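Comments concern the structure below.
For this view, one protein chain was removed and the others were kept in their places.
A, B and C label the chains in the order they appear, each numbered from 1.
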Amino acid sequence: MKKLINSPETVLADSLVGVAAAHPELRVDHVNRIIYRAAPTRAGKVALLSGGGTGHEPLHGGFVGVGMLDAACAGAVFTSPTPDQMLEATKVVDSGAGVLHIVKNYTGDVMNFEMGAELAAETGIVVSVVVVNDDVAVEDSTFTAGRRGVGTTVLLEKIVGAAAEEGRDLAAVTAVARQVNESGRSMGVALSSCTVPSAGKPTFELPENEMEIGVGIHGEPGRRRVPLAGAAEVARQLVEPILADLDFTGAPTIVMLNGLGGTPLIELYVMYAEVRKILDAAGITVARSLVGNYITALDMAGCSVTILKADDDLLHLWDAPVNTAGLRWGI
Amino acid sequence: MKKLINSPETVLADSLVGVAAAHPELRVDHVNRIIYRAAPTRAGKVALLSGGGTGHEPLHGGFVGVGMLDAACAGAVFTSPTPDQMLEATKVVDSGAGVLHIVKNYTGDVMNFEMGAELAAETGIVVSVVVVNDDVAVEDSTFTAGRRGVGTTVLLEKIVGAAAEEGRDLAAVTAVARQVNESGRSMGVALSSCTVPSAGKPTFELPENEMEIGVGIHGEPGRRRVPLAGAAEVARQLVEPILADLDFTGAPTIVMLNGLGGTPLIELYVMYAEVRKILDAAGITVARSLVGNYITALDMAGCSVTILKADDDLLHLWDAPVNTAGLRWGI
Amino acid sequence: MVNDTISLDQLTGWLTRFRDLVTEQVSYLTELDSAIGDADHGSNMTRGMGAVVERIQASPAGTVDELFKGAGMTLVTSVGGASGPLYGTFFLRVGTTAGPVGTLDAPGLAAALRAGLDGVVARGKAEAGDKTMFDVLAPALDAFDDALLVSSDISSAAGAAYSAAQTGRDATEALLARKGRASYLGERSIGHIDPGAASTSLLFQALAEILVKE
Partner (left out) sequence: MVNDTISLDQLTGWLTRFRDLVTEQVSYLTELDSAIGDADHGSNMTRGMGAVVERIQASPAGTVDELFKGAGMTLVTSVGGASGPLYGTFFLRVGTTAGPVGTLDAPGLAAALRAGLDGVVARGKAEAGDKTMFDVLAPALDAFDDALLVSSDISSAAGAAYSAAQTGRDATEALLARKGRASYLGERSIGHIDPGAASTSLLFQALAEILVKE
């Protein structure tokens, strides 16, 4: 394992020191491993809290700031944070208008956030929850863990953050969150696994001529291993299942081409070109684009495509100013 | 070689299609491989042109936009663009106030830009040049190719872009560029080489327990191969030569912790934490921080540190609004 | 000699031995999780049980409920992931059901463990055959209860539970995962032992071992 770290045990704590040093506009609680905006939640503003395992940076800490999250709880690498973190963060960010928990649909995240929300409710804080489950690689069923939460999380945090910033109330903010989750779909591909620091070696080995289609963001194997293909063919394998799952015609869409951490930007742009060709051919209108590393899996090589069916309100919220380490415009 | 591309020959052309699709605020000349702002240069504004080999994204194309570059010429992977590209771009961006060429100090880049500037001068355009040479890994000497241009290029394009946007004239803009170059120093480390698409395999192999200290941004071996170390020790090996080369005390500094393309953000923050500890101990004031992938070497794993000795003017220019794909704030 | 009670010391020894086993097997647990999960189960369990034992050593529990509630809270607040709430809830319920006692008799232990299992199900909604820790916990407790019908010897009941746990663990290999991270793999989850099933088997190994030892 080759990593720029001090030790597997200290990765999270050390990286939080770096975040604090680089971002005076954030406040880091090193004991509870929570990243907050430096300024407290404006009275009356619904607060947005998210969190998850470390290793997906900039998600979620990189999306704390004006126009997006109020706080993010950080867990160990690929491990959900714990209920006490969620309780603490919820208490700190609540201004009285309630707190929306944005949870990616993984058993661990759901259970830990659930316990955190139960504890927070006991203190009288109104907590509302959205569970993001947008990964079309996974069959949806109430008898299983359901779909994973992946790329749509990024778009949701941005859009819902803007809704909260505008002063919408908890019900309205939650409704926007649900709408975004129901309208977003993602699919990912890996050319390599990643190396979890504490594991010390790649989670799986992938031969030179193969790729994993339908991966999430935890360096796990995907739905199937297939021969490595060119960018155009890979784009087809990612976009087709998304389009088969939801009709994206007749509405403006927001499209994200996301890198999984080990893939350089130039390849992401090559992929984005191919994705756009497919969407153009399918008569889908792309109103906004985002290309880069936004929700990653440590050093995994690969990418994911997220398509969100938007409307005027969502586009308006998307365009609203945002000032975070990972996404910034208009401010 | 595992890459999300269609073929080694088409990487550059395909990625430019992606850039054009993702960024309506840019205009891409696919024939000449030049990225421009969509809007022409404001009359009287000095224009900034840079360019270089592909594979360093977001540099340079990702830094075209309000507050930074007016255009960027793209060469083949790790290969300087050609004089005809620089001529064409210079002609297009000149508004009559002259054009500053920002050139990284590599033999190829210097010669090609030189020929491009000669051709532009023949058409009557006033061209001024700054050659960035900030890499302390390389001994400086007039009898050699001198120091490489690396991380300072990013800070320079931002700061000088703001100076041009303010309406300073070509002499003043060039003076700022020179000041930044003289005040910035960088040093890089690699944990792996990268794979040049046309070469099809890594430029060099690095055993599990070794790293290359003093690398540039072309996947090349560095000054020396040393045992792999923890983040704190790596930071020391990067920062000490920088501090030995220039006195950074008594002035505000801008510090960039840059990823080389294959290293995830979390490791960059871990490294930034260590760099800051060293700078704090050395009594150096860090006024602004930048952590992320800004000047890369394809999928090379590793990072570089850049420290710029600033002053009030440079900080003011740094803080000025910028709107590019790679750096954005205030707008 | 028949051991028909288990003392606070022995229960403390159980947790300590469990810590030792997950620490020894950290790579094995993580390798199982690499195949069908996210390669962290070994480090999750080691971190959690390390914290549990540290806490016990710093301030030893005075009663059985204190011991297990403390362990459960420590797991809940130090592990995260799926295993944190699940193991945490298990021990919290064990503690609540055991109550503020110094010793448990065989039926008392059985009832406490069964309450733990119920907690896991309430939290995770797993059913038999979903390829989770449930597929070890449930048959192990059934075997424990069955053994107590024959004899009140906790030691041999723990042996029976461990034996059923191993069988349950190995049986997860053939299952298609319907809960947890492995379910994302669909058919590809077949052919691998579930990491949580393996760590739960270690839990019963620890219990059997500390009872035999004495």
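Heads up, the rule we're going with is that contacts are C-beta pairs under 8 Å (C-beta built on N, C-alpha and C of every residue); 3 or more make two chains touch, one makes a residue touch a chain.
In this text the structure is predicted, and so the values were computed from the model without any measurement.
Put simply, the hidden chain is in touch with B once you look at the whole complex. Checked against the hidden chain, the listed residues B:G18, B:G53, B:P241 or B:G262 yield one contact partner: B:G53. Considering the whole complex, the residue from B:V17, B:I34 or B:V196 that touches the absent chain is B:V196.
From the options B:A38, B:M111, B:A171 or B:A282, the residue with contact to the unseen chain in the full assembly is B:M111.
For the chain missing from the display, the contacting residue among B:I5, B:I35, B:L49 or B:A76 is B:A76, taking the whole complex into account. Residue positions on chain B in contact with the hidden chain: 8, 53, 75-84, 106-108, 111-112, 115, 137-139, 143-145, 148, 196, 198-199, 203-204, 216, 218-221, 223-224, in rising order.
Note that only the chains that are shown with their structure count from here on.
The chains that touch both chain A and chain C are none; no such chain exists.
Centroids built from CA atoms put chain C at 32 Å from chain A.
Between the Cα centres of chain A and chain B there is a gap of 29 Å.
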